[in-house]
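Excluded from the complex is one protein chain; the other protein chains are retained at their positions.
So, subunit A:
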Amino acid sequence: MHGRPRRPDKPEDAAAAEAKAAKLRDLQTQVLRNHHSHTYSKEALGLSFKLLELNPEAYTAWNYRKLAFQHNLGELSELEAIKSSIDDELRVVELALRQNPKSYGAWYHRKWLLNQKLAPVDFKREFGLLDKLLKVDARNFHGWNYRRFLAKFMGVPEEEELKYTMDKISDNFSNYSAWHNRSILLSNLLTQQKKGFESKQKIFSEEFELVTQALFTDPSDQSGWFYHLWLLAQTSSPENPQLIALWPSNGAKLSLSSVREANDKQNTPFSFSSICCYSLKEGILPIVLFFNEPVKGLTPSSVSLNSDLVVGKDIQWRPLSVTNSGHSNCWVTYLEVSNLEYCSSQQFSVEISIPNTDDIVSRSGSIYNCPVNFTFTFEPNNIDSITKDTDLIHDPISWDCSEPLPSHVKPSCIHFDQLKITNALIQEESKWHLERLSDELDLFRELPDDNSKFAKLTLARLLLACAAIKSRGSSLIERRGYCEEALGLFNDLICLDPSHKRYYEDERSLVLMDQLTCNMESFMKYCSVQVLPNLAPLNHVQLCRLSLTRIGFVERLLWVQMLDLSHNNLRSIEGYTFPYAVTLYVYFKHLVKQGL
């Protein structure tokens, strides 16, 4: 159906076309008559052959031939005769494919014949046919699909098929279908842990070398770049879900006071962490766990909470985004603190631990397997107990809408996203990933800058993958460095490839958000405390005038109560959860659909 009929140029051609059409009509009528009357004589078969040779799209004729084949088979007993009958059918298919190598009917007929399993398959003939057809059109997906069917049908080991893809790729790096087939075969071999394919790391290292060769030979060809992207995804995504943020953070010391005292300047609430937790609605303290992908299975047994505050009560974890399947990135539970007396300077500690459990799973079924343990303490506060050696948040500032606020927060910082992951296994895997990615980074930085958009995009992705891995510990400076480099690349891409400009703007926004929020010291200048009369002070973050088209890394903003995203280019903030936020200021640049 997708082919295009040509109009004739000259009158003689017109006559020929008309004659051909008349012949087709004639043949179709005759074949249909034979089909309806169940006539399977040699003559009738011959007519259907003529028809299919002219027009492989006549699917009724293919079905007629199947019925004829089965009917005539009943009268044959010798293997030779059967084989001859099969050969005839195979020949019809070959001739039809010559007319149209993409005929669904023809390919299906061949598969159907083989599936009858009446005679041994002629290996050479089948693969020979495929070779011929794929030489004429290396991208004929019908051919490739048939090849996959054949290999499976004949039990050809996938390792051998892998070699075939290698041959095709060596012939021509641009053979995307060969790369595609390679990815399927490799995935199967690795999943099945076949001999020689036990180590994902070894195999992917080899594949990286292979594809990099292709890329350096011809950087303008798309095929290799996308295979590389696939390899990257295999190497840089963690296999198991990870806990990437929680609020309150490990080691935080929170202080609470009640609302009615908050507008008195002397009652400056304080905290030993740089972020204050002010009075909460109805005396409830939320505790938030944020994972890197949606998970479910948080129960009182899979995530335990111990505290003097909650004696004898079962803690229920709730997902914050409502989904069909029950999976969510963000999970919360609530501690009641309303019945505490604000008189003593008693400290309560809250300990959260995730022991060895199989309960927490991602959508794909992989298990969260990193036992962890966090504690934070919590002190209900009284005006009288302000001590002098605390020097954190000074002077809450009254806020005027029209001015950007300087921050007066002195960072005596505890990284609010700091997690102590003690599982050595995770670090081990990360180490390989990081080495692999760093090698690729070095290689690609050396690629001559011929303004290939794929080169820049891949380099940006590599940088971001490295940045993601360096999220723990002291490598935050490096992370910002990667982000900076990636930002430059996305700016280049916007100029280089303007037809995909909006997509690059989105990616750039994400990188910018990463860079701004990954490091407390730099982030602090966007944070402040907002005080309005008769309201509790609120943790306030302003990310204005940054040309953001999209936001991300919200797991770092769990503690934010007031988020100002005005004067950006955001189109939507659907789907982001801010567990704490009381208010969200977002001004949309275009309220209606995007103009051209």
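In this section, a contact is a pair of C-beta atoms (placed from the backbone, for glycine too) under 8 Å apart; a residue touches a chain by one contact, two chains touch by 3 or more; residues count from 1.
Assume contacts and distances are computed from a predicted model.
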Listed names "Trafficking protein particle complex subunit 2-like protein", "Vacuolar protein sorting-associated protein 26B", "Prenyltransferase alpha-alpha toroid domain-containing protein" or "Exosome complex component RRP45", with the criterion being the UniProt name of the chain not displayed: "Prenyltransferase alpha-alpha toroid domain-containing protein"
Residues of subunit A in contact with the chain not shown: 1-2, 4-8, 17-18, 20-21, 24-25, 28-29, 32, 35-36, 38, 54-55, 57-60, 63-64, 66-67, 104-105, 107-108, 111-112, 139, 141, 144-145, 148, 174, 176-177, 180, 183-184, 187, 221-223, 226, 229-230, 233, 294, 321, 323-325, 327-329, 363, 498-503, 571-572, 574-577, 593-594, 596
